[in-house]
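Right, chain A next:
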Amino acid sequence: MSLALDLFTIVAVTLGAIFFLAGTVGLLRFPDTLTRLHALTKADNLGLGLVVLGLLPQTTAPLGWIGLIAVWLLALLSGATVGQLLAEAVRPPEWDQNRTPDALPNVPPNAPEASSHD
Partner candidate 1 sequence: MTSALLVDAALVLLVLGLALWITAARAAYGAAVGFVAYGLLLTIVWVRLAAVDVAMTEAALGSGLTGLLLLGAAARLAPYEAAEHQRRPGPWLRVLVGILCAAIAAGLAAVVLLLPDPAPSQALAVAAQLPATGLANPVTGVLMAYRAIDTLLESVVLVPALIGVWSLSTEMAWGGRPGFLTPWRSGSALPLLARVLPPFGILVGIHLVWAGADDPGGKFQGAAVLAAMWILVMVAGLREPPSVSDRLMRFLLIIGPLCFIGIGAAGIRLAGAFLAYPEAYAKPLILAIEVGLTISVTAVLGLLLAGPPAPEPQYQRRSRRRS
Partner candidate 2 sequence: MLTARFADLMDLGGLLLVIPLMLPVVGLLLALVLRGRALGRFALMLLLLGLAAAAAIAAAVATGEDALHYQLGGWAPPLGVALKADGLSAVMLLTTAVVLLGVGIYAQRGFQVPAGLPETRRSLAFWTLLFGIWGGINTVFLGQDLFTLFVALELLTFSAVPLVALDGRAETLAAALRYLLFALLGSVLYLLGTVLFYGTYGTLDIPLLADLIAGADALPPAVPVAAALMTVGLLAKTALVPLHLWLPPAHAGAPPAASAVLSALVVKASFFLILRIWFDLMPALLTLTAAQVLGALGAAAILFGNLVALRQTRLKLLIAYSTLAQIGYLFLIFPLAAGGSSVALTAGALQVVAHACAKAAMFMAAGLIAAALGHDQIRGLSGIGRALPLTVLAFGLGGLSLIGLPPSGGYLVKTLLSAEAIGTGQWWWYLVVQAGGLLTAAYLFFVLSQALSGPRQPATPREHPRLAQQLVVLALALCALLLGLLPLSAVDLLEIGRPAAADSGAASALLADAWSLDKLWSGLWPVLIVAALVMAVRYRQQRKPMEPEGIRPAAAPGRALDQLDRLLRQWPIAGLLLLVLVAALVQTMLVGR
Partner candidate 3 sequence: MSGTTLFGLCAATLVGLGLYGLICQPGALRKILAFNLIGSGVFLLFGVIAQRGGGVLALAGTGRDGDPVPQALVITGLVVAFAATAIAVTLLVRLAETSARGTLEGDEPPPQAPPDEPRP
């Protein structure tokens, strides 16, 4: 039984590490800040989730699990918030919703609907 759990831990943590690697490659390779945010917030949080999942069998019953999952949830919360803040800071002006359509220069058709309401 413990062999299976150890095996599960190794597999899960390795998968997590691969997702971290993907996130880092995304950080280095992607052209601009917004796309890099995707790489970081998506890949790293999933990677961390897998690592936490893999480590769960290694810790003592309820308290250890709660601690690890709390680490993951906090990382998710801070990742999402920082992603939002960075996106607001670098958002290109032409995505402003209250600009008249013809004033939008060569905006790619599927530009995300900016939900700015300041």
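As a working rule, a residue touches a chain if its C-beta (ideal position, glycine included) is under 8 Å from a C-beta of that chain, and two chains touch if they have at least 3 such contacts; residues count from 1.
These made the cut because all candidates are chains of the complex that A comes from, given by their letters.
As the structure is a computational prediction, the values presented were derived from the model and not from experiment.
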Among 1, 2 or 3, touch partner of chain A in the complex: 1
Residue numbers on chain A that touch candidate 1, as the complex places them: 74, 77-78, 80-81, 84-85, 88, 116, 118
